[in-house]
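The complex appears here without one of its protein chains, the remainder shown in place.
Labels for the chains are A, B and C, by order of writing; each one numbers its residues from 1.
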Amino acid sequence: MAARDELDDTLELAWSDRLAAAESMIPIIGRLHRESGVVVSLHGQPLLGQSPIGIVKAHRFTRRVEETEVPLVETLAVLTELARADLGPASVDVAELAQRFRQEGGGTTLADYLRDEFFLAGRPAAAAVEAAAAASSPSSKQDVVLYGFGRIGRMLARILIERAGAGSTLALRAVVVKRRGEHDIVKRASLLRRDSIHGPFEGTITVDEANDVIIANGTRIQFLYSDSPAEVDYAAHAIHDAIVVDNTGRWRDRAGLSQHLQSSGASRVILTAPGKGDVPNVVHGINHELASGETIVSAASCTTNAIVPVLQVMSDRFGIRHGHVETVHSFTNDQNLVDNFHSGDRRGRAAGLNMVITETGAAKAAEKALPELAGRLTANAVRVPTPNVSLAILHLSLETVVSRDDVNAVLRESSLSGPLRRQIDYIESPEVVSTDFRGSRRAGVVDGLATIGTGDGHVVLYVWYDNESGYSRQVVRVLREMVGGDSVTIPAPRATALKEGVTA
Amino acid sequence: MAARDELDDTLELAWSDRLAAAESMIPIIGRLHRESGVVVSLHGQPLLGQSPIGIVKAHRFTRRVEETEVPLVETLAVLTELARADLGPASVDVAELAQRFRQEGGGTTLADYLRDEFFLAGRPAAAAVEAAAAASSPSSKQDVVLYGFGRIGRMLARILIERAGAGSTLALRAVVVKRRGEHDIVKRASLLRRDSIHGPFEGTITVDEANDVIIANGTRIQFLYSDSPAEVDYAAHAIHDAIVVDNTGRWRDRAGLSQHLQSSGASRVILTAPGKGDVPNVVHGINHELASGETIVSAASCTTNAIVPVLQVMSDRFGIRHGHVETVHSFTNDQNLVDNFHSGDRRGRAAGLNMVITETGAAKAAEKALPELAGRLTANAVRVPTPNVSLAILHLSLETVVSRDDVNAVLRESSLSGPLRRQIDYIESPEVVSTDFRGSRRAGVVDGLATIGTGDGHVVLYVWYDNESGYSRQVVRVLREMVGGDSVTIPAPRATALKEGVTA
Amino acid sequence: MAARDELDDTLELAWSDRLAAAESMIPIIGRLHRESGVVVSLHGQPLLGQSPIGIVKAHRFTRRVEETEVPLVETLAVLTELARADLGPASVDVAELAQRFRQEGGGTTLADYLRDEFFLAGRPAAAAVEAAAAASSPSSKQDVVLYGFGRIGRMLARILIERAGAGSTLALRAVVVKRRGEHDIVKRASLLRRDSIHGPFEGTITVDEANDVIIANGTRIQFLYSDSPAEVDYAAHAIHDAIVVDNTGRWRDRAGLSQHLQSSGASRVILTAPGKGDVPNVVHGINHELASGETIVSAASCTTNAIVPVLQVMSDRFGIRHGHVETVHSFTNDQNLVDNFHSGDRRGRAAGLNMVITETGAAKAAEKALPELAGRLTANAVRVPTPNVSLAILHLSLETVVSRDDVNAVLRESSLSGPLRRQIDYIESPEVVSTDFRGSRRAGVVDGLATIGTGDGHVVLYVWYDNESGYSRQVVRVLREMVGGDSVTIPAPRATALKEGVTA
Partner (left out) sequence: MAARDELDDTLELAWSDRLAAAESMIPIIGRLHRESGVVVSLHGQPLLGQSPIGIVKAHRFTRRVEETEVPLVETLAVLTELARADLGPASVDVAELAQRFRQEGGGTTLADYLRDEFFLAGRPAAAAVEAAAAASSPSSKQDVVLYGFGRIGRMLARILIERAGAGSTLALRAVVVKRRGEHDIVKRASLLRRDSIHGPFEGTITVDEANDVIIANGTRIQFLYSDSPAEVDYAAHAIHDAIVVDNTGRWRDRAGLSQHLQSSGASRVILTAPGKGDVPNVVHGINHELASGETIVSAASCTTNAIVPVLQVMSDRFGIRHGHVETVHSFTNDQNLVDNFHSGDRRGRAAGLNMVITETGAAKAAEKALPELAGRLTANAVRVPTPNVSLAILHLSLETVVSRDDVNAVLRESSLSGPLRRQIDYIESPEVVSTDFRGSRRAGVVDGLATIGTGDGHVVLYVWYDNESGYSRQVVRVLREMVGGDSVTIPAPRATALKEGVTA
């Protein structure tokens, strides 16, 4: 048997200590969420619901943002203070709080510093308890209905269930589908429970077939069977003023989508596909303010959500003369397994056997969201035999001569701080391939090592995106925007100095 | 906004309470493992390392075994007592303990009952502290070396790292590979970190390139570069009496595998492929007692591990006259992407495009492990274009006339209790397909709804298995057996009455 | 530069001579078909429409049947005589004729022998010219309509077009589909022209969009747009007494299929899927005589067609006590690309990513076709990610103890002569995989090298089949049966002595 060297023991001990610290955080994180509606994260990495190792991994990730890894003891200290603070619903980034405390804390104690910071964020501790009570009462939440329960519908359900609870402003109340057979709801539950791509549901699902109800992690979801969007009686199920999320793609203009509003209990509509006519396409991070005032909005397409934030950064920082977006896209259920009729060109050919050139509205949608690019973008797509995760290739002629490194630095920074950090992710890893991005929460992930920049103003960017999960997260962000914006964010964002930051 | 009905609130509360209970268990479960080497489970479902929802799911699973779900408060109560008990290294099934207490506890308190039970299990509390101290000292662990770091090698590394810690009797010390380029170890770490099939590594991986070391979740793994099994100097790295796990498949007989024993510091060999000649094939659950006395053993093949436990149950209960095993098997890296030379018949043809008939030694290996079946089995396999998870189809002519339901009842029971419950799983779900079994920990999973039984002695069984992860778990079980058997099991197994149980 | 050795020159010369002979056959073969309706083959291999090399390959194949390869000069001699013979429509197997002439010809000349043989076959030369004239007039052909134009519909169209011409008794007149967009017929033509699995159409396709007509190799196909089988006005397009081939699978019982008969111009129906209720399932080679008297028949399923002929041979020769059929089946368009709703169990899960266990009616259908097996067969299927070609695995317990070699010998012989030689093919090749069987013309191909026989009455057979093309050929054989049987076969079949042949 072996006598280990010193380093080894140190490491093992360190790991034990870290696990122990992570374990002790879990009840605090859970209680903050359940009792006060506080959702904690670490430089954007969620801590809620993680396993002990998941919490250690989130800490390790912080090396990407700060120079050294955030110590678990620091996080534990902040969490302990948060637990004492009688906070109301808020999103709290523990690492940013701690970082600010180090930078700005001066001689104050952590407890004092936090109290001030909460106050800055517009959430004085005194008022918090009541606010929390009010927010966590079911009656104060926005009712949400999923109309259609296909790939995006089910992804949205998983996200809304995961985020149900005290702090959430959204309540998934119902799903509307056509009845397709006797035990329809059992099949729907099964599709929610197991997924060939995204794996098993995180939690428990119970079917109350007599009442057409699925209970998932405590969320009670009424299934309503209907063939017409205008004739669903939401009110009969105590659903009121609901936002209907239309995942069918069957209607894409105002007239078609307005049908939902004729149903009793429905008051707004969000389409999870590009809108037609005057239906505004909302990309969270870019123009989400549009969402709050409208009755009918579209959340645009997965590709549009993936590329527009990156284009915005590139346009702001370097100016875009002209660009072409080529998307290498996973197949989707609207194609065929083996050659058969399809109303669209080439789309009828066997999806698992072919590269299929296909038109995309992503360029026009991007130009709509970023008017300064009008007339400067073209786009096309090639469908290939992967079941999920796509790659947008942005070939840009810039107005500024920049180096490849400068471009990457700007995109990396955008992924870590600034207004688009929930949309843009950035990775530099020499071995990543498409499946590694399965389950990604951001709209797009820049593959920094693939970036091409010749120093003459031509740049090629490679942006990965999970066309199911990344997009669905964006849809939920728009939903929250429609309800009145996100919850309070702590620490409150300071004015960023992104533009000057990198090339100076 | 909606006013929710009563049921809804109840459910949400219940879910909150369950999450809270699960969260409060996590530090206790962690401490029991780290400080006392106690690994807790719930009717076989591991609790260690789970997220809060994972713990709730494990409770929900218990409905399969008991009539109602094990209440989380009950688990919490038992865990609390365990934490007080100064136990030494042991595997504790909390649900079985609780179940026995209900059945046998009479008037005693839980604390008293547990003390007696620990005593029964051969682990009096008085001796436990010392035992724990001894067991958790690194020097008392068995050094393990992975020779080859392909699919099985990396799966084994993931499992050994996951189970490192106080209670473990195995210490993964080194990996031996051929050096293939300058930054070889960086690539090895990357392959451990991300996997197209099994997803990201659960934890953190650091590379110490100067010392050829990878540190994964605190486990320090020395990489040794060698072209010959006989010339590795393990001792120079303070590795002694190691078990070498040969994952290369290059040598399969005693002469070839004995080369490992010429290296300083290696004393035993386990081959993760079927052995040739007199190398015994060990299937955990069937003949693992062979492993403890031998210097060189084979862990047989993934298919053999999947089918032999099921065949044993069927043979014991119903007698097998004759059987044919047809395996629909995922492709493996030894095939080709597009047609090219391969020394085996048909194996050279494009694996992603074809069904490929291929011979398998599974029948002979099964007959070796179950001598009563000698001459009664045939087997063949068809490789198909899936990357993981396989399906063994067992067509059996039985000596007993049984109904389909009886067969399923016996197999279901074997998966829940009895000596093969870690090898056999059983599922009845009308929508499951191969990817749902990715990551399965058992050697094989019987698909009860697919079972065919005509009542005339002919039965067809469908056994799913993750040919990578299910098999690797079996290999680790054999490794533990080689070290001296599993740790103490609490509650101690009672004599089972399986044979009489079902058909009576 | 090289001086070649003798052998080399010989070979090249030989190859040149063979090509020259093949080329000179081509105009004769074509003229025989066009002017006299004579279709020539070589031990079952078609010669019509082949390239010169295709004709040489057909000769090479004959080594499987005779001891040596049939010489091309012999074929050329017979063809020359046939061209002089003023034959009427007939299927002439040149190699069998030549073989018989060698065996039975005695002192007669080939010309004399052939004249006698034609007479035996019921086609005296004197009457042939008139008969040929009558048969080749379009008005004497059976009108055929394809209802539905999916995978099987298009395969049938390709076969019927390939076999249009003087000798054919079937005239493909129309295709009925739902109109799906403005240029529907252009898309239909495109799907006929290019296929991801079966490759480009052999010939030329023209679209007459104004008249909804596709002209393929001279065959004029009227496209009719309809949503109801009962309301198609075939008569308006001069289509009378048509056989409607229903490829939609929407109706499978007599009531549903009878709707077709309400359309003017339709008089019989054949369903290309298993029938329900009292609709007879016809497997050509087994019970095709059923087809001639019925108004509504089913051509059973692809799997049923693949296995029943083999089961019949095995039953006739060895007796079947019990059997289980496990089909490893390519996915079909009724499954989904990624998980989504499907009314059938498991069928909704991603077809390209999973093995999917699925029920099959093949056992019951086989028992219906072979009543002596009633109650003795079970069957199941596993769908896997290949787009075409399937594998039926037949595990049989026989009443007779036979060796593996005897079983193979019987199946091989059945593929070369005897009543099922158009249904059963047999191959012994150590490297064949599923794609090699793409385009197979027979219902099933026994993989002789895979056969398992332990000599104790248990046998496992592996039967490949192109579930699209092999099945479609069987459907066309049933169609011809409905019209009044195949054309005259020359030489006339002698009574075979199959039963005694092999094991003696």
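Heads up, the rule we're going with is that a contact is a pair of C-beta atoms (placed from the backbone, for glycine too) under 8 Å apart; a residue touches a chain by one contact, two chains touch by 3 or more.
Everything quoted here is computed from the prediction, not taken from an experiment.
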TODO: Name every shown chain in contact with the chain that has been left out of the document.
DONE: A, B, C
Task: Touch criterion as defined above, residue of C:Gly203, C:Pro280 or C:Pro419 at the omitted chain - done: C:Gly203
- [ ] Write down which of B:Ala77, B:Leu191 or B:Leu261 is the residue touching the left-out chain.
- [x] B:Leu191
Open item on the list: Touch as defined at the start, partner being the missing chain; which of B:Leu32, B:Ile55, B:Ile161 or B:Leu353 qualifies?
Closed with: B:Leu353
Open item on the list: Touching the hidden chain in the complete assembly: which of C:Arg115, C:Arg220 or C:Lys364 does that?
Closed with: C:Arg220
Open item on the list: If the hidden chain were put back, which residues of chain C would touch it?
Closed with: 1-5, 7-9, 11-12, 14-16, 18-20, 23-24, 26-27, 29-31, 34, 49-54, 56-57, 60, 138-143, 164-165, 171, 173, 187, 190-191, 194, 196, 199-200, 202-204, 215, 217-220, 238-241, 429-433, 435-436, 438
Open item on the list: If the hidden chain were put back, which residues of chain A would touch it?
Closed with: 322, 324, 326, 328, 345-346, 348-350, 353-357, 378, 380, 382, 384-386, 389-391, 393, 395, 397, 430-435, 447, 449-450, 452, 454, 456, 458, 460, 462
Task: chain B residues that touch the omitted chain in the full complex - done: 149-151, 180-181, 187-188, 191, 194-197, 331-333, 335-341, 343, 348-354, 385, 387-388
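Criterion: only the chains that are shown with their structure count from here on.
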Task: Far-end chain from chain A, centres as C-alpha averages - done: C
Open item on the list: If I average the Cα coordinates per chain and compare with the overall Cα mean, which chain comes out closest?
Closed with: B
Task: Geometric centre distance via CA averages, chain C-chain B, whole Å - done: 49
TODO: Report the inter-chain centroid distance for chain A and chain B in whole angstrom, where each centroid is the mean of the CA atoms.
DONE: 35
Task: Geometric centre distance via CA averages, chain C-chain A, whole Å - done: 54
TODO: Give the residues of chain C that touch two or more other chains, as numbers and ranges in rising order.
DONE: 348-350, 353-354, 385
